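With one protein chain withheld, the remaining protein chains of the complex are depicted in position.
Let's turn to subunit A:
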């Protein structure tokens, strides 16, 4: 055991050293002494401001303390539910690849695991104390109350570590069923202690349940462990350091575990595609891609819509500019997203039926284009009221959105085919002309008639590669 402890300490010390080195490098890039002093000063000032602001709500904090006995058990319930939810993604105990390799030395894995378990407990205690200190400094809550919360927080979180580890190893529908059963059980217990038994026993019952569960699963803690999965998740977590990633512009992507889709894959999805269908396979590929990059997508779409909404009530010209910006952003995002889709190794290894791939992509994008059009239509009706010009404007925006995207994709495909491709004069001029039309469409309604030219361009036969 002492050998295992030495190896464990050795690994942890070196990990801390490596992380320190990385942080020093990143801090060196981000800050110099002057900036550091200013930042330190602002943090102190900010804390003083927060304390001052929080002090205004002294009575509110006092009333929280009075009601503490009622909601502290609910905090424990929330932590239990949180643990089950977390167990879908994280084992809770940081058993990394380094620990796994240590366990292949003549050292029993159970000792290495035990140390990582105690390490998790220690981390829980430390961050709980940190929270306590923060609350102690910044809030007018009494020390006694804070200490009570601290004890319960530490006890509950420590007792929930092993259950999270155990539940993480359970795959599939079983875990969802456990989640539902626990939720029902908690609701029943809550009901019992609300209407039948004295409420004071609720907290102790919850803690007793968690403690008993720990006793039951303690001997099974190293049985049927999905070590590969645990190591992948833990390694990603350990080395995903936000500040380092921002400074170095790299990203450690978390391991994607599409649990719910995997659980509920229907038998229909396993069937071969209808082979004669031109785009079905590619639409599936884009769907997979969208799922992986949805955060990026939602972000950019959100920014486009916010831009539209915020600038819509500041005059005709500004409103026109907002439409142009929103469409430009959407266009940019969609095009880079299209290009990024080809970086997938499988997709890159096969020939590209660009006609079908592009068509499938545009079909997938119509949902998002539709969303932007709904927002645009709503804003137009609010600002301009219903009229034939509003209809024409909407037609202009919808056509522009599609034509600009289609044009950008067309040029992108050409460049992917020919490294030295230069867009034609027409291709270069279309975009700026459309943006000018968009900007001026609010000030000069007549401009919307140019949608006819756009539609003509849209139906122009383009040579497919």
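A few notes on this one:
By definition in this document, a residue touches a chain if its C-beta (ideal position, glycine included) is under 8 Å from a C-beta of that chain, and two chains touch if they have at least 3 such contacts; residues count from 1.
Assume contacts and distances are computed from a predicted model.
Set against the options "ATP synthase subunit a", "(2Fe-2S)-binding protein", "Permease" or "ABC transporter", the UniProt name belonging to the omitted chain is "ABC transporter". Of A:67, A:196 or A:346, it is A:346 that touches the chain left out of the display. Check A:11, A:54, A:121 or A:354 against the missing chain and you find that the one touching it is A:354. Only one of the listed residues, A:10, A:191, A:273 or A:391, touches the absent chain: A:273. For the chain missing from the display, the contacting residue among A:281, A:303, A:318 or A:436 is A:281, taking the whole complex into account. Although one chain is not displayed, subunit A still touches it through residues 258, 261, 265, 270-273, 275-276, 281, 284-285, 288, 345-346, 348-354, 356, 416-420, 465.
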